[in-house]
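Okay, so here's the structure we're looking at.
Every protein chain of the complex appears in place save one, which is left out.
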Amino acid sequence: MPETVEVDITIPNQTRYLGLIGRIGEDLVHSLGRYTGDREVLAYHLNLVLTEAITNAICHANENDPNKRIQIKISATEETLSIKVFDEGEGFDLAKRQLGDMCETDECGRGIHIIRRLMDQVNYRRSDKRNVLEMVKKLY
Amino acid sequence: MPETVEVDITIPNQTRYLGLIGRIGEDLVHSLGRYTGDREVLAYHLNLVLTEAITNAICHANENDPNKRIQIKISATEETLSIKVFDEGEGFDLAKRQLGDMCETDECGRGIHIIRRLMDQVNYRRSDKRNVLEMVKKLY
Amino acid sequence: MQLKTEEIEDIVLIEIQEERMDAHNSGTFKEQMLALFDEGKCKLIIDLSAVRFVDSSGLGALVSGFKNASAREGSLKLCGLQPQVRSMFELTRLHRVFEIFVSVDEAQESF
Partner (left out) sequence: MQLKTEEIEDIVLIEIQEERMDAHNSGTFKEQMLALFDEGKCKLIIDLSAVRFVDSSGLGALVSGFKNASAREGSLKLCGLQPQVRSMFELTRLHRVFEIFVSVDEAQESF
């Protein structure tokens, strides 16, 4: 049986919880059994992609509606980190978000690019009545 | 709608994950909206009761069997912290664990007493094919 | 956002007193900078030495300040970046946009 840690968190649709989820991501990285890379860097990256994905879910999908909720699932094995962030919005076309669209001094539009740069697989799809952004990072 | 944070974690049946869950408990306390007491003390106490309950589940209930798993649910509102720790063991009689049974220089037997001292409600019951230790702390 | 500001002649030194810059506090930070621009201040040094984590919203707030300062013929310079924060600027290529210094003193001398 693979040694898996699974964390499933539901938070109110508020940016004040971003720090909590980021820290939980960092804690998780520090508890990984074997990892030969730089743990501090991996911890920052996990914190970052969680923060970016949840911010989008809160602000774009759930449009800051305080009655909506965000669910986050993280699954960690010695081989892979897998993250799912669920939103209750209209959805968007991930494929259309291309780096070419942006200019260096734009104030926004960096979130998805950052996620793509740091994760090995990223996709966004409908799941029941919600949407889910799925991100996978290989650890070996 | 009450502002609730829910965390549901599943870990392998190993004491090496105690620190992770304890830290997540501390992170959660630091993200609580209103809390007028000493947060550092509450964070330590939550870390401690999680550690005690999970240690019992790993060592007594799941008897260090590496194929078993431990599930922990934490639910935090501004009023209450509620914790559930599920084990896959034979169960035990919580009511029979009384402080009178122990002597100051015993090496073990302090876990349940600590949990009872720090939490407002503690009970242990069968739940489907598992057992669950439920602990509630009032925050106001 | 918790800031400590100090004026050195026409330069405003802003020390960010937060561990984390993210979508939760960078909106306020943008407004705090706008208030300075409204007072006619347009030479800013942002000391990031206390910042351990910055996300794209935090970077966006800094870009906003940078553009506002430049539009007023001033400038916004950064200093005190922790290594992981520094690498965020490289990841997003923003190290080519900002003037980044090691210390407050070096940033100040460059004006």
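Per-chain residue numbering starts at 1, and chain names A, B and C are given in the order in which the chains are listed.
Throughout what follows, a contact is a pair of C-beta atoms (placed from the backbone, for glycine too) under 8 Å apart; a residue touches a chain by one contact, two chains touch by 3 or more.
All values reported here derive from a predicted model rather than from experimental measurement.
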*What are the shown chains in contact with the chain that isn't displayed?*
B
*Can you name the residues of chain B that touch the chain not displayed here?*
15-16, 18-19, 22, 40-41, 44, 47-48, 51-52, 55, 58-59, 104-108, 110-111, 113-114, 117
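Throughout what follows, only the chains that are shown with their structure count from here on.
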*Could you put a whole-Å number on the gap between the CA centroids of chain A and chain B?*
28
*Let me have the rounded angstrom distance from the C-alpha centre of chain A over to the C-alpha centre of chain C, please.*
26
*asked:* Nearest whole angstrom, what separates the Cα centre of chain B from the Cα centre of chain C?
replied: 43
